[in-house]
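Just one protein chain is left out here, and the rest sit where they should.
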Amino acid sequence: MAIVLGPHQYGKAETRLVRIVRDDARHEITDLNVTTAMRGNFDAAYLEGDQSAVLPTDTQKNSAYVWARTHPVDPIEEYGLSLARHFVDDVEPIDAARIEIEKFDWTRVAVDGVEHDHTWVRSGQEIRTAAITVGSDGAHVIQGLKDLVILKSTGSAFKDFLTDEFTTLAPTDDRVMATSLVAKWRVSGEVDGVDWNAMYAGVRSIMIERFANLHSLALQQTLWHMGRAALEAYPQIAEIRLVAPNKHHFLVDFARFGTRNDGEVFHADDRPYGLIEASAIREGAPAAGDAWRFSAGLA
Amino acid sequence: MAIVLGPHQYGKAETRLVRIVRDDARHEITDLNVTTAMRGNFDAAYLEGDQSAVLPTDTQKNSAYVWARTHPVDPIEEYGLSLARHFVDDVEPIDAARIEIEKFDWTRVAVDGVEHDHTWVRSGQEIRTAAITVGSDGAHVIQGLKDLVILKSTGSAFKDFLTDEFTTLAPTDDRVMATSLVAKWRVSGEVDGVDWNAMYAGVRSIMIERFANLHSLALQQTLWHMGRAALEAYPQIAEIRLVAPNKHHFLVDFARFGTRNDGEVFHADDRPYGLIEASAIREGAPAAGDAWRFSAGLA
Amino acid sequence: MAIVLGPHQYGKAETRLVRIVRDDARHEITDLNVTTAMRGNFDAAYLEGDQSAVLPTDTQKNSAYVWARTHPVDPIEEYGLSLARHFVDDVEPIDAARIEIEKFDWTRVAVDGVEHDHTWVRSGQEIRTAAITVGSDGAHVIQGLKDLVILKSTGSAFKDFLTDEFTTLAPTDDRVMATSLVAKWRVSGEVDGVDWNAMYAGVRSIMIERFANLHSLALQQTLWHMGRAALEAYPQIAEIRLVAPNKHHFLVDFARFGTRNDGEVFHADDRPYGLIEASAIREGAPAAGDAWRFSAGLA
Partner (left out) sequence: MAIVLGPHQYGKAETRLVRIVRDDARHEITDLNVTTAMRGNFDAAYLEGDQSAVLPTDTQKNSAYVWARTHPVDPIEEYGLSLARHFVDDVEPIDAARIEIEKFDWTRVAVDGVEHDHTWVRSGQEIRTAAITVGSDGAHVIQGLKDLVILKSTGSAFKDFLTDEFTTLAPTDDRVMATSLVAKWRVSGEVDGVDWNAMYAGVRSIMIERFANLHSLALQQTLWHMGRAALEAYPQIAEIRLVAPNKHHFLVDFARFGTRNDGEVFHADDRPYGLIEASAIREGAPAAGDAWRFSAGLA
């Protein structure tokens, strides 16, 4: 049986690109981590080392820099679409390009109550993400966020679960629930002209509201309702995928010290953690095509 | 259009489990990071918070610990198969279980030239991995490694590549090539009785030999030949997937100082880096089924 | 020449403690990383393994948890003073105790414009720190912050520097200046009754103002003026120490592409980075005593 080349792609990962807009005294900053990946008939490069069809990853990096000068970087989805189309349209051997972007937020500092023109501090840990694929089946955009660390100190139970001989966990009516959310939502239909910043703010806000206000019987339930609410609010979203560690906060046992601990002092544990993965899908929405391809390793 | 629950799984991630075998004075150590994930009809947990079919992740953790006492943990693939079958066979609502294992190596210390009975130091950064899936389509094993940092100081060129207006990279006949390899190979056919430790050592050795001895015209070419050689040597391997950052080592320009730098002093850069993903496939091998499912995010 | 035991201390590091105040529907959260260290005549433990004077680190951890229930954790300096005094006053062999605390900030989420009672998201990367030492020379408090990532896109030059045969850096009148600040300031005199939260907010605000408004000729100059301004505003502060990486943002060369880059597109580099360490001292202020001892390794 023959051994053949399977799926492959190559590119430049984690180009750390900072764009300053300085058209007037009040500057703007956009801080990005850009990863580009190319697909096409690069078989000769793999099989024989023939580079004649290979656009070097160094050139991809240069292109990302130049595009940040000649095209808007805000919203990041438009920048990514433009850069991906450049690779596919302008570089003959490239059949499809995937651009993954992380956006780090900065907050303008205030001095004596007045916003400063050109100084910022890094905002929270949360990172906005985008994955743009342009190829033979069109243009796809997956918008998302990661590292949104969120916690509720009540309004969460976990009980009436299946037990077996290895069960030691006690059921609880009231616990701390915390996670570091990763969410990615795929937009179907026309991707040009979408108000990406509004959609991002809206989906983020809706998911936080559901996390906060839903009385949770399990993180699974909370995730589903977060995802469903996002799809209900934005008809352009075809599906959403959520990955959420259950960051355990264990109530410290104070009975040993003759005192009580009524949900007040917790040990925040590192590992192990629960890991819940869920998705919500709009029935009848256009198929994903290559939107998720290679999004986390080979297809 | 209705919004429905899509693919999902849940489990306990990163249970840090150390197993000491102390049957005689010479102890053995196995140091694992175990992640378990369950699949089945858990829709009620997501939709309504009904936990009656949910085996808590805490119980999964306990089971992993007990299994490490009552079943061999070496090779890790057999431990994973046994644990996965327990979940599927013994816990009614569970249709499929996925066990991911990282194994950290330890080297027995020598004192005055004699191996010590019960003291070790952690070996290199390299981690052996396994991903076992047991479900309705049978049992799958993906063996692998990650963080194998390997470098060659010559025997690598990069030239005759495609150029465009954004090209600045100079071609080279001789460069440092380095990567931190992630490789995963899927074994098809009967997974019981395989000599997993021998296969691991063999594939690792073959890949290192190819990296070292192939005169490389690109990292793409090197990866393909590493993967192909593994499949040629082990007919049970149906496919192999390789992800490799091109860890750039830039020759420092000494012309500015009136001296030469003939491949002697390099700056090892962090970011950005090339990222090459490739796979080799055995034509006609059994299909992967659920082997890769959720292996890197939702399917 | 005899070999003798030198300086030593022992304790429990990184107890991750979350305190919820739930006296009414609107909860409060305090999220801490607590490290305790004990000093005293523990020579027998080191020399002979005699533990009779050793309060185990596990007990120190328990004490930190109980103290978070029975004493306020806000401000962290008062919590640390109280816990340190407990060890010194209540545990006979302990001569001195050092408590180091990191405080992670959380922001209450807003739902429909209304602050939520019991849900928060983690705020920025910045961490508030405190190092409290209680011993024979009294009580010392060092307040601080770390990981305050701050950037200005103009108002920073670097030129007219010393040159030698290895100089390649070009002088510049206008560059991006960015750092991830670590600052620690020692409070002298009476440490009970200080308004720690006001001092923290004040020093942070003053340092940010100086970073933003001072036209910088070097990061060294900026740091000094940040430190001096803090001491000018708070007479209780005897000294301040600042450690600041110069996080280089390199202007990407666009001349190669026939276009311009007037301070607009930068590569944010990881390593190497400049590292500037500076301090401002109030002449005549009380001596530091043991305040800094072991604060970064052995004295």
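Each chain gets a letter, A, B and C, in the order it is written, and its residues are counted from 1.
Here is the rule we go by: contacts are C-beta pairs under 8 Å (C-beta built on N, C-alpha and C of every residue); 3 or more make two chains touch, one makes a residue touch a chain.
A quick note: this is a predicted structure, and the numbers were derived from the prediction, not measured.
Engineer: Write down which of C:73, C:194 or C:223 is the residue touching the left-out chain.
Structural biologist: The missing chain is touched by C:223.
Engineer: With the full complex in mind, choose from C:82, C:123 or C:246 the residue touching the hidden chain.
Structural biologist: Spelled out, the listed residue whose C-beta touches the missing chain is C:246.
Engineer: Please output the residues of chain B touching the missing chain, sorted low to high.
Structural biologist: Here the touching residues of chain B are 15-22, 27, 29, 31, 62, 65-66, 68-70, 106-107, 109, 111-112, 116, 118-126, 148-155, 176, 208-209, 211-213, 249, 252, 254, 257, 259, 261-270.
Engineer: State which residues belonging to chain A touch the missing partner chain.
Structural biologist: Residues 165-166, 168, 256-257, 270-271 of chain A touch the chain that is not shown.
Engineer: With the missing chain put back, which residues of chain C would touch it? List them for me.
Structural biologist: 1-16, 35, 37, 42, 45-59, 61-63, 66, 90-91, 93, 158-164, 166-169, 216-218, 220-221, 223-224, 228, 231-232, 239, 241, 243, 245-246, 271-285, 294-298
Going forward, only the chains that are shown with their structure count from here on.
Engineer: Among all other chains, pick the one whose mean CA position is farthest from the mean CA position of chain A.
Structural biologist: C
Engineer: Name the chain with the Cα centroid closest to the overall protein Cα centroid.
Structural biologist: A
Engineer: Could you tell me the distance, in whole angstrom, between the mean C-alpha positions of chain A and chain B?
Structural biologist: The answer is 23 Å.
Engineer: Between chain A and chain C, tell me the centre distance in angstrom, where each centre is the average of that chain's C-alpha atoms.
Structural biologist: That gives a centre separation of 31 Å.
Engineer: Touching at least two other chains at once: which residues of chain B meet that condition?
Structural biologist: Those would be 166, 168, 271.
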